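Can you keep this structure in mind? I'll have questions shortly.
The complex is shown incomplete by one protein chain, all other protein chains being positioned as in the whole.
Chains: A and B, in written order; residue numbering restarts at 1 for each.
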Amino acid sequence: MSPLLDVIAAAAAVAGLLAVGALALAIGDGVAGAAVAGRPIRVLPLIAAPFARAALAARTGSTTTERPDGAGRAVAPALLAGLAALAMVLLPLAPGVALADPDTGFVVYSAAVAFVMIAVFLHGWSPNSTLPLHGAYRFGAVALSFQIPFLLAMLATALPAQSLSIVRIVEAQASLWNVVREPLGLPIYLVVGLAVGFWGPLNLPDGDDLAGGTSAEDAGLARWLWQVARLSMLVAVAALGAAAFLGGYFGPILPGPVWVAVKTGLLLAAMAAAQHLLARVRIERFVGVAWVLLVPLALLNVFVSGAFLL
Amino acid sequence: MTTEAVLVVGAALFGIGVFGALSQQSFVMLMMGIELMINGSLLVLVAMWARAASGSPDGQMLAIVFMTVMAVEMSLGFALITGVYRVRRADITEKLRKLKG
Partner (left out) sequence: MTGALIDLSFAAFSLVAIVAGVRVFRTDSMVRAAFYLLASFAAAGGIIVLLGAEFLGMVLILMMAGEMLVMAIVMVMYMMNPAGLNPMVMVHQPRTAVVAGVVAFLAIAGVGLSGEVPSRPAPNPAAATADLGRELLGNSMLVFQTAGVTLLATMVGAIAVAAPRGRYGDAAEGSEEPGLQPDEEASA
């Protein structure tokens, strides 16, 4: 029974990490919003706000639409949360310690990010309603555009490691973090990360301009679950970004897991700030920038980090 | 998991693909059939590689060529669908009695 217990323990660990991260991001978002708006930052109400939203969601009834795809509506949030968990499993927490370390960790993570577009499309398509479908198509355009820059930005981090394993990618940063070695990588990754979690300036599929987009027909717990799944995905993106670019668990004095938390928190703080400091980008502008600017920059990044290693 | 079992699964996927490619009217559904056929072949190929290639990477190389074929088939298929739609307003095979533009 030992393997089964291991699996249960790993699942609990991933769920715990994601829950803590999602809560931190929700609170940080509230703090950033208050700071940017110039409101006084009152700690207790800001900490209580996510719980209040959850309680409200639990007390709100669900809605339905005409001829929805019931299975799709149920599966989409679970799929998104599952993808976040899949990415989180790969995260190295301390030297040599990750819940799973497949040889192809990089490809597994990329596949998880690629499936985000399936989850969002499913979520927007399944209610059989106009605004969610618009959101789904928007994310189709966004997601197909960010795939290549994402893959190239991550690929550059695999070069110094000479491996596709995430654990090896972190180990290769013992002397020099990738953020220094390939300075273009992290900005590209962060832009793509905002798009992966459809957050802040790149919240195109679920934006307020579409009355909530793919979530427009959701209410109550279903809506809350989708939000939690999205926050989890952002946490996973930030955690793996910290591992791939900021040296993961490397750092002076403090123990490794603390550094992982600090660096992940740093990236999450940047995301929370972007939500309130940057205006929403028009979709055609993002698509244009992704193909015309981000792809060449990401290629340049690969070449530069390759030249660095010669 | 025996090689034979994987071969049967691959053959089943290929058979389903043949059925789809022959029976569907819509161009895209037809392409789904072709995709399933390529997928079945890919499965058989990898099974053979795992069983009989002594770990030589040549079989995996061939699989990568298969994937290239898949990508080429999809993109050219979609381009042709777009082109045909422009000229004929056609979205199903029955609308294309003659191929001349």
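Points worth noting:
Everything below uses one rule, namely that contacts are C-beta pairs under 8 Å (C-beta built on N, C-alpha and C of every residue); 3 or more make two chains touch, one makes a residue touch a chain.
Fair warning: this is a prediction, and the values are worked out from it, not measured in the lab.
Within the full complex, the chain left out of the display is in contact with A, B. Contact with the chain not shown here comes from a single listed residue; of A:Ala114, A:Leu221 or A:Leu299, that residue is A:Ala114. Touching residues on chain B toward the chain that is not drawn are 1, 3-20, 22-29, 31-33, 35-36, 39-40, 42-44, 46-58, 60-61, 63-65, 67-68, 70-72, 74-76, 78-83, 85-95, 97, 101. Contact between chain A and the absent chain runs through residues 3, 67, 69, 72, 102-104, 107-108, 110-111, 114-115, 117-118, 121-122, 125, 128, 133, 137, 140, 143-144, 147, 164.
One rule holds in what follows: only the chains that are shown with their structure count from here on.
Distance between chain A and chain B, defined via averaged C-alpha coordinates, is recorded as 33 Å.
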